[in-house]
Structures are given as C-alpha cells and as structure tokens.
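Have a look at the structure below, then the notes.
Every protein chain of the complex appears in place save one, which is left out.
Naming follows writing order (A, B, C, D, E, F and G), and every chain is counted from residue 1.
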Amino acid sequence: MASTTLHASEPWLADEQLVVGDTVLHSRLLVGTGKYKSFEETAQALAISGTHCVTVAVRRVNLDAKSGPSLLDHIDRSRYVILPNTAGCFDAKSAIRTAELARDVLGTKLVKLEVLGDAKTLLPDPIGTLEATRELVAQGFDVMVYTSDDPRLGVRLQELGAKSVMPAGSPIGSGQGILNPNAIRILLELVTVPVIVDAGVGTASDVAIAMELGAHGVLLNTGIASAREPLRMAAAMRDACTAGRQAFLAGRIPKRLYANASSPTDGLISSHEKPRA
Amino acid sequence: MASTTLHASEPWLADEQLVVGDTVLHSRLLVGTGKYKSFEETAQALAISGTHCVTVAVRRVNLDAKSGPSLLDHIDRSRYVILPNTAGCFDAKSAIRTAELARDVLGTKLVKLEVLGDAKTLLPDPIGTLEATRELVAQGFDVMVYTSDDPRLGVRLQELGAKSVMPAGSPIGSGQGILNPNAIRILLELVTVPVIVDAGVGTASDVAIAMELGAHGVLLNTGIASAREPLRMAAAMRDACTAGRQAFLAGRIPKRLYANASSPTDGLISSHEKPRA
Amino acid sequence: MASTTLHASEPWLADEQLVVGDTVLHSRLLVGTGKYKSFEETAQALAISGTHCVTVAVRRVNLDAKSGPSLLDHIDRSRYVILPNTAGCFDAKSAIRTAELARDVLGTKLVKLEVLGDAKTLLPDPIGTLEATRELVAQGFDVMVYTSDDPRLGVRLQELGAKSVMPAGSPIGSGQGILNPNAIRILLELVTVPVIVDAGVGTASDVAIAMELGAHGVLLNTGIASAREPLRMAAAMRDACTAGRQAFLAGRIPKRLYANASSPTDGLISSHEKPRA
Amino acid sequence: MASTTLHASEPWLADEQLVVGDTVLHSRLLVGTGKYKSFEETAQALAISGTHCVTVAVRRVNLDAKSGPSLLDHIDRSRYVILPNTAGCFDAKSAIRTAELARDVLGTKLVKLEVLGDAKTLLPDPIGTLEATRELVAQGFDVMVYTSDDPRLGVRLQELGAKSVMPAGSPIGSGQGILNPNAIRILLELVTVPVIVDAGVGTASDVAIAMELGAHGVLLNTGIASAREPLRMAAAMRDACTAGRQAFLAGRIPKRLYANASSPTDGLISSHEKPRA
Amino acid sequence: MEQGTRIEIQVNGEARSAARGTSVDAFVAELGLRPEVVAIEVNDRLVRRDERGRTMLSDGDRIEVVTLVGGG
Amino acid sequence: MEQGTRIEIQVNGEARSAARGTSVDAFVAELGLRPEVVAIEVNDRLVRRDERGRTMLSDGDRIEVVTLVGGG
Amino acid sequence: MEQGTRIEIQVNGEARSAARGTSVDAFVAELGLRPEVVAIEVNDRLVRRDERGRTMLSDGDRIEVVTLVGGG
Partner (left out) sequence: MEQGTRIEIQVNGEARSAARGTSVDAFVAELGLRPEVVAIEVNDRLVRRDERGRTMLSDGDRIEVVTLVGGG
C-alpha cells in the first residue's frame, strides 16, 4: 500500500497493512533484483515500484573477480526489507543450507523458500518444500514459501508454520499471469496467513487481477526487469497493485449477460421508433 | 494520463496526449455521471478518478419539480470537458435531435453518439449508427461513436468522419470486461482515430487490459458508480488506467509455456541432488 | 445430425432437423472444399465428416489448362447440398455477380454471401454485406450470410431476409475458435433463423463449444483440410458436432466454485480423522 | 476409443489402447456410478457412454434394509472393469482400509485412491495422498491416484509407483472443466504413466479439451448423472472423448491473429473495388 | 364575438396552456426554468438559444424542454 | 455359576449381540447379507473372504460390514 | 472493300479473337470447355445457360468464364 501520508489525504483508500510474521510491509508489491542491466537500474526500478521488500539470491563469490561493489551497496536497508530466497535449490538440504547462509549475512530470519522440482519448469517440489519448511520453522526462520497453486498444499505448509504461502500464478518467468484464479480464490478461503502471488506475472493487469482476487500481495521480478522499459514497467506494476487492491476493497459490480443502462431510461424525448423490448 | 507536472518528476512516464478532433484530453480515463447517490458523490468521484472528460445525458426537464440545482452546477467546466451522449435513442433521427439539443445547451461540438438496437441488450444498431454518424459529421459535430467491437464497422465509421471509435468491451453495464481482446487488437490495426473502449468495464483489471491492448482510452460509468465504495473504485480505475497504459508503452515480456529463472542459474552451492533437466 | 436410422436405434438422441430456407440438412456440420491435396482427399474427407452440405467457390476457368476433371465430378449431388460462396469479393456488386454465376452453374438458389472488408483480416464489410443481402434476397436467393458476431448486425441481416446468419467465431482460418461466446449467445436470443458459426474453428472442441452455446450448425474448412491428418480430423469434427449438440440438448450441470461429491457422503467406515468442514 | 471393429472399417482412426498397469481399457472414457435415479438408468448410461471402466464406492451396508439388489447385479463384470474408489476418506489410513475392503469384494488390485483435504472443497490432501500411495503400492495395488493438477506432485506420485496420475480439471462436481490447461500440458511432459483427467468435467467440450491436450483419458460422473437428460449426455461425452482424442492425433492447425483464406485468392472475376491489403 | 386569448400546447407530452403571443424565452421563464441549462424543441425542431426571443408559440405546438442529467 | 452365552458387539457403529462362538461367516448369514457382495473388518482389521469361516467374534468386537455402491 | 471476318475480345482478362458471329455456346465449345460446369458473363452481365445459343459475341466484348472450385 502507498504511504500513510497519501492516505491521510485520501481517506477513502484506507487499508490495513500487510504483516508477514513480525515484519510489517508498507507496500503489497514485492520486487526481485535479478536480470537488471546494472545495480543503478536495479535501485531505480525498486524506488519507482514503491516496494518495501526486495528479494535477493545467495550465490558463490567469484574468487577471480577483484572485490567489486556488492548488490547490498545499492539496497538501502533502512528503506527496504531484504528477503533472501533459496532459488536454484533442488532438494531440502541445499535450501536449508542456503537459508542459513543468507541469515548469517543479513542477520534476519525472513526467508523465501524455494525447493524446485526440475530445471526445465522450475516448478516447486512438494516433498522437498514440505521438509524444508518444517526444518526452517524449527530453526526459527519466518518462512515465506513458494508453492504451486494447490490449495491443500498451501494449507499443509501453513500447518507446518509457514508465515506466508506464495503460490505461483504461472511458471517462473513464463509471463502467463494467473492461470487458475479459482485455485487462488479457494486457497484464500482455506489459509489465514498472507497469500502472496509469486511468479508468472507478465504485465500490469496480471498484478491487478491477483489483487482483485483478494491476494495480500504480489512478488515479481522478470516482468519488470525484462520489460523493454523496466522503469516504466516498475511504475505500471506499482499502480496496478494499488488499483487491484483498491478494486478488491471497493467491491466490484456483479457480472451480467447483458445490459444495465448507465443513463436514465425515462425522460426520453418523443421518438419515432419505440425501443424494442 | 497523469498531469505533465507529474511527468516532469517522472520522465520515464512520458506519453503523448490523447487528442479527439480538436479536443486535447489530459487523462485517458473518461467517466460517466449516471447512477451516483448525489451530485456531491458524483463530483468527488470525478475528481478522484483524475478524468478530464465526463459524459452526460439529455433528458426532459421535470416540470413539476421546483427548479432545483442542475448537474451542471457540480461539474466545473473549466476543469472538465463535457461529453453529451445520445443514450436512450433507438433510431438515427432521435439521436441527431438529441445531439443538437445538447450542443445548444453546451455550445460545444463534441458528442458521444449512441444509437441502440434494443432495450434489453442496449447493443448498438449498426445501420442507425452509420446514418447518424454521416449526418452529425455533416452538421459539424466531432462524433465519438459507440459501436460493437466489429473491426470493419469501426473502419466504416471512421470513413464517415467519426473522430473516435468507441467499441463496447462487453454490453453496457454487464461488467464483463473485454470479451474479445482480439477484435480490439485488430480494430486498433485498422483505424487511425483514437479507439476508446466504452462499456462493459467491471473492475480495475478490465481497464488495465484494455489499455495494454493499445486502446487510447477507456470510458466507464457503472463500474465506479455502482461499486460498493464508488470513491475507492474511482481511485482504482484511475490507477488501472495509468498502469495499463504504461505497461503497454513499457513493452511486456513474452509469454512462454514455462520457466525462465529470475535468479542466476550458476554459482550455486554444491548440492547433493543435481537438478533434473 | 446423424442419420435417422441411427436415431431409431438411439431414441435418446432425438433432435429436430436443421432447415435453411427450403433446404433440409441432415447434418449440422457444413464443410468447405478448399485446400485439400486432391479431389480424392476432398471426397473422402466429406464422406467421413458426415456432412450434408458442402461449400464451393466461383473462379475463372484456366483457359490454358486442358479441360480436366471438375470438382463437381467428385461431389455426388444426390448426396450433398452444394453451397456456393462469394469468397474473395470485396464489394456488393462482385458478390452479387458471383452469386448469379454460381446459380447459373448449379441451378439452385442457395448462396453463402461473403463481402469482405480487406485482404489481410478477411473480416466482413458490414455495409457491402447489408447491400448485397438486400439485392440477392430480391433476386430470390436463399441467402446464408457471413458476418461478424455483432448481434444487432445479425438482426438487421435477418430483417433484410437472410435465411441464415453465419457469425465468424474468429477470423477466417485463424483457428482461434469462438472468441466471444457471449456474442453468439445473445445473437441466438435475438434472431429466429438458424445461426451457423462460420470461420475460426481450429479443432474439435471449438465445434463442440459452438454447438453447446446453442448454435444450429458449424461451417468449417481449414480446420480439417489443413490438419496434419485431414481424414482423422474430419471424423473428430463429425463427433464433436454431435457431442456439442447433444450436450446442449441434454442440459449440462451448473458451474460451482467447488465441490459436489459424486460418491455418497454417509455410510463411511469409522475414521480416525474427521473431515474438516 | 471406439471398438476395434469400428477401426477396421475406419483405418484413419487407428489409435493405441489405454493401458493402466496390467489393465487394457478399450475406451478412454471412465465413468462413475453415483447419483443416478436407479440402477437401470446407471446401467443404460454406462452402456451408451461406451466406457470400459466404471468406478464404485465402498460404504457400510444398511443393516435395517432387507437384503435388496446390489449395484454389482447391474454391472456386467465380463463387460466392464470395476474401479473401486476411496472417496470420502480424509486420511491415509481410512483410504488404505477402504482399498483393502474393496479388493476383498472384487478380488482385483485396481484402485482409485482419493485422500481428501476437507469436506467443503473435496480437494486432495497431498501428504495423505503420498502416504497412501506408497503403502498401497507396497501392498500390490495398481494405484490410480486422484491429485491436484500440480505437475511436480504428479511426478512424485509416479515415483512412488502410481500406475496412473489423475489430476482434477477443477474441483469435484464443480463442472468448471479444465481450469488450467497449462498445468495438464506440463504434467503430460513430466510423467510417463497415463494421465487421466478426473473431476470437474461439466459438459462435452470439457472432455474434448482434455483429450486435445493429450490426456490419455477422462473420468467423469456428475456431468452425466446430474445432466437434465443423463442418457443423452452419456452419448455426448462418448462422442466428445473420441472427437478430442482424434483431434489430438490429427494435429490441429496453428492459431493466428487473423485470416488465412480457405478459398483460392486468385482467379477472381474482375472487380470494381480492389481488395484493401 | 372575440377569439380566445390563450393557446393550448403540449410540453414534454403534457397538456398546458399559455398566453397567445408568448415567446419561447418568456415561456421558459414562466416554467421557472434556468434558461442556460435547458434546450427547447418546438414540433421536433430545435429552437436555438438565439432564436428563443423571436420565436412565438402557436396553438397546438409540441414543445420539448430538456436539460443535461447524469449519464454514461 | 456359569457365564453368559451371548456377546455384545458393535456393527457399523450400532450395538448388537451374537451367540458366543459365532464365526464371521455365520454372522454375515445371520444378518441376511449376500456374502459375495460384502467385506468385513473386525476391530479395523480386514477379515479376508477365506478367513471368515475360522474367525470367531469376541465380546466387544467392533465390526464393519461394507459393500460397493454407486460412486465417482 | 469488305470488313474483317474476326473480332477481338477479352476472355478472363486475356486478349483473344473469334470468328464474327460466334455464339457464346460455340465459343465455349471452341475453348474446349464442358458447358455444364461453367458460367459466362459478357460485359459484366450474366449470359444464362438458356441464352448462350442466341447470344452472339461482338468486337470488344469482355467475357468472364468461371467454374466452381474448392472453397470454404
């Protein structure tokens, strides 16, 4: 959600804040930091997006490269919550080790857990995801868990202590948006922790649709970073997130097969043809 | 589009303005004034929506009512372009008379032409619409014409001199959004005047989708006025319009069947399981 | 619909016949004869499809070619109703001349009218289509008219005397199926002559969907002729047409957000876990 | 698939048979026996559907009722493969016990495993489903397992020895068809055992769509039993299954944004208007 | 014997009367309407703002008096 | 003083009694059920078809008697 | 001095010639076409089957000869 200042001036936009575990997030848009042309572009896109939470990955240091600038030098930690992910892990053990390494660098307990099933689809492995969730919760992490849109799997992950369930709208980087709105809707009925749609968002309307379904937030990366104009798309995603959230809260009109006049139907001037009923 | 001031501070949002005939519109969202609870609510919703162009209807004066306040008292004409419609007309002649009456009140030549086919669906009658367009253009009106999403019908209306083609996304007040994006896309390829999606918008994502298709603007009324919270929805529609427009200009990522990693795929820590290709 | 013999053995499939003007059609699938590898393949595909009505086009004789076999030698006129089209005509006059030429060859008054708007989209031109319909009806043709899915345009064509309205599901040869089921549904409410979905059918389910909407028939050509295996696809389209029609007549179950058990919910064996409500 | 006799007469419909574990199925349509008005209607619908495999449920005997006719008296076991399900079980243990009871009555090892997560959505519980699959495979059952459309969950179930993966197109009895074709398509790429779409089918086109995606079969019950005319719908589902399968094998035409003429584009008669490119 | 001094007219479909020789302008005032927010047709023909003063109503005229209202 | 000749059992959740020494086979017959269309659990354990003859019911047994019904 | 015995005509857009006094019927035969599968226009006007015999071609006529081909 946009800042409270804005809300002071726009009371009709009043909204509760998104809270994940102990973390209060001031925006419902979470943004990744991969695939940008430069750290500068990354920082600018984050700022424009209005996000309060940015994801990062854990990777081996390149020993041959001179010790250059770090991504961390470009992310103001007083401004952003940093959410490390376990992207690239194909088994629970690697994901757990990766989460521990990230916590050691950042000193925070928030983690976005990903245990993937295969390198082609990057879809999550349900067994590894369940195992790693149990273990990381036991180790005191606030686990935000990437999963399929299987509603009962989301329930199981919440039962294991996940602080947020993050269903894929469609496969990572596929840009197909929310392929199964019905599944997201049911998941929202079944779990009580925040549901943050993760992966698959290709354009602004995908974000709006997710939020209109009642999702508590959306996480995206490729949709902005790989757009022809990332900065413009960052602004579009920002506005789509508030638009979708506000539309959800505003209560949309029902759908009908047809017609419901928006202009008065009486007081018409005398006509030669009468309307056909 | 948001104001130029805003753009000065956000150069990455640069966009050309929407021009219909001689009229420059500073927002791509056009908003109707029907179905609100009060003139006050109408005025507030218009202000929040950021629109620059508002539609009104022509109706008989109620002779029994004491001469009370007029809608016109609540629409600041220095701030808004007023677009009278011919809603409720079921033949060309009534629509032409209605346009003339509106012009006499407002002293402007802009008109939103509607010639409807029947009272049940409120879908436009193609023959009456073609006839009235020819006549009103001859009388010097700047005709913005409500039509179906038939692309070749749009071409014919442009050939007759329409200044904007306004295809229905779905039937008036149905809230079904853009039922045939393909038709809108083809229409946009075939005509050169601005294409403004009119009717059918139910919620914010519908507006975003229309703009992402490349539509030059969206006109809506019921979607805001009949929402549970009209003011909130006005803000949602405003943001969805800029979101969709900016996403269109930003150039979205292509859709794929699956997976395209957003985190680096090398530099992974040593793993016990190797990813399955 | 399949033969009456079949129905004698399957009374539950009873259905009325499709009648266009004076012509009774024994199948609701109409099939084109373009794009086949040979006249032999054409004839075999027609036979497999179970169609009773086949479309043909009118073209200049190739004067240089020796007088070879004619398509007509391969279409048994005692078995099939031949429906000539005016494909390739971009104005009313050419379409009318083409219809007259076809009638002179065949000696029948049935014609599929096409007046196209442009060579890129092959979408119908509404004005030329209205003009040619009026004229051909005056000349005593039974006009089956190709049009967009604009419901009110269909009404106008029926008012001019068309014996069947043939909306495009999607552009000719695009294989996109029914892009706007809602428009077809409304058209079916507004007109009384048979509605035959023409163009856009790509695969079997497209035919089934059209028939489930209540369409009286489907006309297709490319979907069969350009499939990898035309004969197999001819059988698929045949079955999809009967499947869709029978499903429409059978009255489908309503859609629900979720669950409606198909097995009894009582008489369960004693369980350790009780179902969660 | 229709009978081999039929194929002898229609070589172009040649298809391999569906094999699940040791069981060869002569039809790709599997049909449930719940919700019919009578055993007679059940038997007739099964016969019309052309199915070779029918599902049944296990329930307590009603001790107060006189020993009346059994469903088994109406299902000719020389004609149909009987597939008992574990519907109504909300934990692995109940499902395992139910499968054992069914095997004791039927003397066969085929079972359709369902472990449900809750009574409201009837969506499968992934953990219970994984546990029960492992145990039943160990006990020598041929397990056909009802699951969500999560592709990686399907892979895990195959790894545990399931003989068929049965993803829900949409929730049981919801009649929403295939909500996420993309998930089914990916599942089909990832597993090698037959994929049989189970649950959610509302009408004929849903079956056709499932088969066109490449599914090896479809199981349905409510779609037929609760249709207004079950016998008619049984025929519709039968034809839709063959239509969809044959269309899949035939290789459909690609989708295009627009136009691909089905009639020749040369040899047109001289025209006054030239087509617009 | 002298002729009546009033004329019978139709306004928005209702029967009304007015003094013979009433101009459109005067009639709008008589109805208590604000002239700048209405438009007038007499016998299906628009009477433009600048014609109202010099246009007199006649017996049997059908008059439409319209204004702008909320619409979409 | 001699012990009771009947045992108390639970069948599909209902209290029933049977003669001491009744086999599962005999009990199914007593219930008037067709043995080929039912399956039996005693205390959550399946009693296979071929075990029914030699399996005797005991006081307090919980018995499930099931059959196949229409389902999807 | 007597006039030419042949006329110049256009057939399906191509220049051709024919003997003066050739009927449409005769011309179709000359072209080696099967009369029952073609239709004929002369100068954009249909010459019906039953008119072919008595319709003579004239110098400068534009003739369309069409047939039915595969189409959708």
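The rule is short, and it goes like this: contacts are C-beta pairs under 8 Å (C-beta built on N, C-alpha and C of every residue); 3 or more make two chains touch, one makes a residue touch a chain.
What you are looking at is a predicted structure, and each value in this text was computed from that prediction instead of being measured.
Trainee: Using the contact definition given at the top, list the shown chains touched by the missing chain.
Mentor: A, B
Trainee: Looking beyond the chains shown, say which of A:Gly32, A:Pro124, A:Pro194 or A:Gly217 touches the absent one.
Mentor: Touching the chain that is not displayed is residue A:Gly32.
Trainee: From the listed residues B:Thr55, B:Thr222 or B:Ser263, report the one that touches the chain absent from this view.
Mentor: Of these options, the touching residue for the absent chain is B:Ser263.
Trainee: Tell me which residue among A:Thr23, A:Thr42, A:Ser148 or A:Thr203 touches the hidden chain in the full complex.
Mentor: Of the listed residues, the one touching the omitted chain is A:Thr42.
Trainee: Of the listed residues A:Leu220, A:Ala247 or A:Ile269, which contacts the missing chain in the full complex?
Mentor: Once the missing chain is taken into account, the touching residue is A:Leu220.
Trainee: In the complete complex, which positions of subunit A touch the hidden chain?
Mentor: Subunit A touches the missing chain through residues 32-36, 42, 55-61, 63, 66-67, 70-72, 82, 84-85, 87, 97, 100-102, 104-106, 172, 219-222, 225.
Trainee: I need the residue numbers on subunit B that touch the omitted chain, in ascending order.
Mentor: Against the missing chain, subunit B presents residues 262-264, 267, 269-270.
Just so we're on the same page, only the chains that are shown with their structure count from here on.
Trainee: Fewest touch steps from subunit C to subunit E?
Mentor: Step count on the best path from subunit C to subunit E: 2.
Trainee: C-F or A-C: which has the larger count of contacting C-beta pairs?
Mentor: Of the two interfaces, C-F and A-C, more C-beta pairs touch across C-F.
Trainee: Roughly how far is subunit A from subunit D, centre to centre by C-alpha average, rounded to an integer in Å?
Mentor: Averaging C-alpha atoms per chain gives centres 35 Å apart.
Trainee: Starting from the mean Cα coordinates of subunit A and subunit G, work out the distance between those two points in Å.
Mentor: 73
Trainee: Could you please state the distance in Å, as a whole number, between where the Cα atoms of subunit D are centred and where those of subunit G are centred?
Mentor: It comes to 63 Å between the two C-alpha centres.
Trainee: What residues in subunit A touch two or more of the other chains?
Mentor: Within subunit A, the residues that touch at least two other chains are 117-118, 121, 123, 171, 176, 182, 186, 257-258, 262-264, 267, 269.
Trainee: Send over the residues of subunit E in touch with two or more other chains.
Mentor: Where subunit E meets two or more other chains at a single residue, that happens at 13, 41, 44, 64, 66, 69-72.
Trainee: State which pairs of chains touch, listing all of them.
Mentor: In this structure, the chains touch in these pairs: A-B, A-C, A-D, A-E, B-C, B-D, B-E, C-D, C-F, C-G, D-F, D-G.
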